[in-house]
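This is the structure I have questions about; it appears just below.
Part of the complex only, each chain left as placed.
A, B and C label the chains in the order they appear, each numbered from 1.
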Amino acid sequence: MKSPIPDYLGRVLEEARPFDSGQPASYIDVLAQADTSRSAVAVATVDGSVYSAGDDEVDFSIQSISKPFVYALAIQDQGLAYVLEKVGVEPSGDAFNRLSLETGTNRPMNPMINAGAVAAHALVVSTNATVDQRVDRILQALSRLAGRQLKVDEAVYAAELKDANRNMGLAYMLKAAGMISCDPQEAVRGYIRQCSINVNVRDLAMMAATLSNGGVQPVSGERVISQESVRQVLSVMTTCGMYNSSGDWIASVGIPAKSGVSGGIIGALPGQLGLAVFSPRLDEKGNSVRGVIMCKQLSNDMGFHMMDVSQIAGASVRSWTATIAGGSKQPNACRQAVAVFELRGAVRFAGAERLTRAVMNEIGKSRPNSGSGPGLGKDAHVCAVMFSFRNTYSLNDVARRLIHENIRRLSTTTNVVVIDPAGVLKMPLDSKQEGEFRQVRVVTSEAEARDHIGGMGCRVVPNEDSL
Amino acid sequence: MKSPIPDYLGRVLEEARPFDSGQPASYIDVLAQADTSRSAVAVATVDGSVYSAGDDEVDFSIQSISKPFVYALAIQDQGLAYVLEKVGVEPSGDAFNRLSLETGTNRPMNPMINAGAVAAHALVVSTNATVDQRVDRILQALSRLAGRQLKVDEAVYAAELKDANRNMGLAYMLKAAGMISCDPQEAVRGYIRQCSINVNVRDLAMMAATLSNGGVQPVSGERVISQESVRQVLSVMTTCGMYNSSGDWIASVGIPAKSGVSGGIIGALPGQLGLAVFSPRLDEKGNSVRGVIMCKQLSNDMGFHMMDVSQIAGASVRSWTATIAGGSKQPNACRQAVAVFELRGAVRFAGAERLTRAVMNEIGKSRPNSGSGPGLGKDAHVCAVMFSFRNTYSLNDVARRLIHENIRRLSTTTNVVVIDPAGVLKMPLDSKQEGEFRQVRVVTSEAEARDHIGGMGCRVVPNEDSL
Amino acid sequence: MKSPIPDYLGRVLEEARPFDSGQPASYIDVLAQADTSRSAVAVATVDGSVYSAGDDEVDFSIQSISKPFVYALAIQDQGLAYVLEKVGVEPSGDAFNRLSLETGTNRPMNPMINAGAVAAHALVVSTNATVDQRVDRILQALSRLAGRQLKVDEAVYAAELKDANRNMGLAYMLKAAGMISCDPQEAVRGYIRQCSINVNVRDLAMMAATLSNGGVQPVSGERVISQESVRQVLSVMTTCGMYNSSGDWIASVGIPAKSGVSGGIIGALPGQLGLAVFSPRLDEKGNSVRGVIMCKQLSNDMGFHMMDVSQIAGASVRSWTATIAGGSKQPNACRQAVAVFELRGAVRFAGAERLTRAVMNEIGKSRPNSGSGPGLGKDAHVCAVMFSFRNTYSLNDVARRLIHENIRRLSTTTNVVVIDPAGVLKMPLDSKQEGEFRQVRVVTSEAEARDHIGGMGCRVVPNEDSL
């Protein structure tokens, strides 16, 4: 069977193809003479699959799409605090090649405009590194992100260097403002080399997917960018990635993105995928005409808009009461009431809050050891609380802390058994000695839990009136 | 047992309390004389729980926090396209009370600055509505969002109206630019009335939670704002909500937000919760000093940053092969190979793509009816494919379409049984007549599925070498 | 004989007539429907002659040309210092209808843009005057400047008031910024009334000539504007009069000027004349197309450029030595050497300095009473110094002070006779008693001087070797 995804991408591409307005970038011949029929689209998932259509193996220079990645490297190499002293994070409202230094701080407004990108470049490795050291670092990092060895397009580099006056101007201004330490000429040479690295849409999709995957390259599993850097980079792509139409882009497409003058655009949808499009004709804002159309189509078709609340996954809580029946320790099968809470899905604060609420409802505040809630008979004695995390895919820190706190509070008055086969709760299997969780027992299966509560051979029988 | 959440909020509040720099807004007495000791915080979940601490029942005028909600109403009442003709969506880089009309279009840059907010106000109900009609509409909508009847603080209204020259100036400019149709004096009177509606942090948290919940009020279940409006509002809050520090806010806090001059701030974390803070002392940018501190603390502690990839829920796919054993139709328990795919969690494109990939891997492209994959013996005849959606909490459109397409393609060569007790796939139970899914059978339990494949009484026995 | 000046103006007009690009102002019908064939030019001299050509009796609304005159009235009524607190004097680089408040002071940048003009209007009479009081004051002052009773064009006023949103916006902003005290609505009503006063080019030329004449209306001789105000107004017209092309205008035309949206332009050449042109078609900057052409032609033909050094009048000094011959007191015609200095022309510092230098050269520093200089024999005894101001048309203060000082210094060692028939030196005829000018005698004719020096009947005989 053939995957329908490439077919879909092919259709998206063909629907964009008739749009042939715009012109390729004209400031250097090597870009101006680009084959304008070229078009491609690629999607890479956070677990490493890449789908593509069109001219997906055609290389082109990465240009400004290198900016978010090099900003990430700057943060890695110098720390976020220091980078923030040299490059701001506010949208400038200006075109990409404006100086836009922030009043007061003299920082370039953000790392997505050229001035900020040159400043970010100059922070890579160290402030006194050589051009070669920086370019090496960047080339190797981008190659690791793409999953193959990339290289500089020397023809593009040579042509851009000839036409580098504006960037030279920016670099000297940055030097004058104290925002770069190295020789401005070297900063520009390195920056242009960075922009001249050749990529194709499959490379770019994988690089974007690495951002979406929190910095871990989906195929190699290597952490190329730290969590902290990714968060910062995606934030800045959100507010500044599409220059002075960033607001419109976020409202209409809703994906942190970055475009380049050779006709590429990347988008990174956190936790889901990276996408990349390519076609050389640019609109008056410098974005690929077909590229924008394809991105809008993809976002619309596939529900990629960040603010589309319908797309956000929730977690669910199920709770019921049960009776422990049978087993060696309780041969008489006395009705021993157990409150059971199961937490399903990917759990963040909201899920943990739901669990907390369920616990509050079931285990009455006033009578912690007496039954309450719809399923627990008035006279029932809740001898134990059981939490099941078998269907919990992930827990973030705040959720974990909140659940720990629930368990801690419960454990002061009742027995608690935690079923956590995957260890998502990160609670020691034998928590007794800690003092905090005196009556807590962490087990890996329901059978163990039953044994613990009711003795060997018991069954947990959901009460009939439980949900 | 007591919920630990209010305790946590109380701690956040107490940690912020020592910060007593800044001053309350001074332009009108009624704000200048605010009790600066007042501080409160509230969190509301998308399923309607509200937690709060501090002066959570103290009312204050909503001021600019009304802007995103009234923008939403404008979109509801006039349609997004028309609203976009009158109010832009780009960050302005300017202070809140600047005119900031966009070159070319004359639109105010965005609806979060005063000029854009007045323009948005003037679109509510209709362009020729009266002040009373607009204010009524807004007051009722905000009340439904808050879950209680709100009312205008007449003292604040009277004071603000006296000091409305700047807003009057903006309104006349908007009129001159063709961005409002009504009398500028009326636009300002209505706008000031809108800003003078009294709320407390619990109201605001619930209003924000409604945004986070896609426009449906969590408690009443009423859809107050359309999905489309919510998406637009959250996008604009992301890029423009905190005026000229929006970039910094998104990078450091990562929550779409809006602040007001009386000392309130709301944040809306899509799919999760709404939060609100309050304290009258403002920093030089006009944001509540303690409010900002509390928001940063909450975001940091609770992992609320939108771009924190670790927080994004994924879906998982499990697949194995099974053999149908027993049952009335197959008394001899011939080895009938079945490929089983289970999709768990909240599924969007990425999850559906994973499922697609698993199907590709297991059901070899070249030999669709022959076994492949780790668990299927070379000679095994795959007589059926079974999909289980018992643990699938949600499916978005693109995921659903992609899975339908997978099933359609498979169904041309093999039997497909779909177990979908909750109907998340939205596939007709009996799909035969459609022509498209000729060999597809949708059932609600595994037992039904077994019966369908192997006949009454069969069991699906996972192969030993299955994952 | 017919004066050639109207013929010349007629030619200038005819040469401009073929230029029919541009459109009349379109924002109100009454301007949009202007007869675009109308064209006129007028020149008024500082002694009250007016020459004109074309439609010189066609009235049109004065519009922005009222700004410099009302600014002058504001200065008269409030004092320059107070006006400067409310309206700045820097070119804004912005279009006329931009707000352009100065950072820090909140003042509108200058009184030639609308915001500054409204602020200046609101200062006329007093800050708590009524609209009628201000408009009366302005109408009367403009009438006195024009030399005939002007009146408001009520149709224009009504139309402009309907379309006054932008100015209303500016006025409310000014109120908010504390730059006007009165009701913004009243400020705009008054301002629009001021702009609706009807004038023709002959009126405007006379009004401009009044500025050129230092504030004294050339025909009536009435001082309508103070010297201080005129200086300030002409300065601001120089740097800000033609909006964002003021620099180009001063470089190419070189005349302080102001244009209006109904198609008029005035120019005021200090000390010489006022000019006015009119034709309704405007270029993209809002200046009359034919008007600009006529102004450039006039400036070029007539050498009106302020910075054209060749045009600046100088003063000249002639000095020679003479011998007193004959007369009753000196019958023996002893060779009595006299140094004579004649100062001709309009004398300012430079002329007085030349005289000083000549005195230094002739009356040797070391030997004050001995002859020196080319014309004075070594042995000659300079018995007197004679200054002649018969051909001195004017002396400014600094020149007068400098000459007084020269005379004072000389008078300590020698006899000084001053011939000053017109009293330009303002030195008492009999200065003896002052102590300062002990040996100075001021007379009104050469005969008196001779009599004083040599006795009745003497002649002053220039030495042969004098220049």
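The rule is short, and it goes like this: a residue touches a chain if its C-beta (ideal position, glycine included) is under 8 Å from a C-beta of that chain, and two chains touch if they have at least 3 such contacts.
Predicted model only: the values in this text are computed from it and were never measured.
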item	value
Homomeric complex, total chain copies (3 given)	4
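The rule we apply is simple: only the chains that are shown with their structure count from here on.
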item	value
Cα superposition of chain A on its sequence copy chain B - rotation in ° rounded to nearest 5	180
Distance between the centres, which are taken as Cα means, of chain C and chain A, whole angstrom	71
Whole-Å gap separating chain A and chain B, where each centre is the average of the chain's CA atoms	17
Residues of chain C touching at least two other chains	none
In the complex, chain C residues that touch chain B	99, 165-166, 168-176, 184
Touching residues (chain side chain B, partner chain A) in the complex	1-5, 8, 45-47, 49, 88-93, 110, 211-215, 227, 230-232, 234-236, 238-240, 244-248, 250-251, 254, 256, 270-273, 301-316, 344-346, 348-350, 353-354, 356-357, 359-360, 363, 365, 368, 391, 393-394, 396-398, 402, 405-406, 409-410, 413
